[in-house]
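Sharing a structure here in structure tokens format.
Note that this complex is displayed minus one protein chain, with the remaining chains in position.
Take a look at chain A:
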């Protein structure tokens, strides 16, 4: 049977771009329906996200969190596991970062605290992924259910810990004391200014660089190591994995440990990079948005970076848009985000057959 080839750029670029355009088209109709000018709204959104240094900085700051959680979802997904628990793993990862910073910031310099905080984030996040992984691998409990449960447990645990143990004495606010400055991740605008590069002030910090390094790490791990080979075998054909003698339980557990660790790095950005104290609800849904990012990025590190930047832009540009046009409330911005997820995630294959068919016919003719 002959098999005509569809050019690679069709799947990688054309179809996602078409899907996004369609999402924006429908969003435009929504904005039209509430009586605003969609072109003007799009202008504010794009300018707010990319138009000036600070906006760009915010976009990339949001994207940092989404890269971590997107990678987390994709590593698990490559092994056939649907990790819905990125939110909880990120939360507990932040706890790890916070505990390291709170206990060492009076005694240790930054270059000691930073690597320990990275390890803390990874270990705590991984630990939160381990329990559902163990239950899935050895006891057959479905990982989707257990990871969702663990999000709730993480949330309650953090409230308990912060309110009862980590809150400052005599204060009402449910957060820890602010870390000393030697436990702060440097902002990128601070890093760049001694080099003579001036960029606007924004929360964008060193964890963005770490996120990019994690992308390289995931790419190498999944596509170029034998562990990655086993992971992908398990994810695409579990029967073949058993046939090949792969220890599926072990691979499952390791996949979730790595996934949880990656999600835990959200804590680096939020706790050590921006808030500089341990607080409630800093994960703000990044764990869930990571699912959409991974889906849209097709579980590929480059795709995840692009999708994370797109979502980061929607967060940042959307906030700007809601500020500039008050009738477009933050809820409408959420609708636009939802439409992007709908068209590029759930309806991903809507045009696929037709477009591929077109290119196949053209190739044959």
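Keep in mind that, in the parts below, a residue touches a chain if its C-beta (ideal position, glycine included) is under 8 Å from a C-beta of that chain, and two chains touch if they have at least 3 such contacts; residues count from 1.
Here is the rule we use: contacts and distances are computed from a predicted model.
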Complex member absent from the view - protein name from UniProt, among "NADH-quinone oxidoreductase subunit C", "Ferredoxin-NADP+ reductase subunit alpha", "Nucleoside ABC transporter ATP-binding protein" or "Formate dehydrogenase iron-sulfur subunit": "Nucleoside ABC transporter ATP-binding protein"
Residue of A:106, A:142, A:242 or A:349 touching the missing chain in the full complex: A:242
Which of A:220, A:285 or A:338 contacts the chain that the document leaves out: A:220
On chain A, residues whose C-beta touches the chain left out of the figure: 1-4, 220, 224-226, 229-230, 232-233, 236-237, 239-240, 242-247, 356-357, 360-361, 363-364
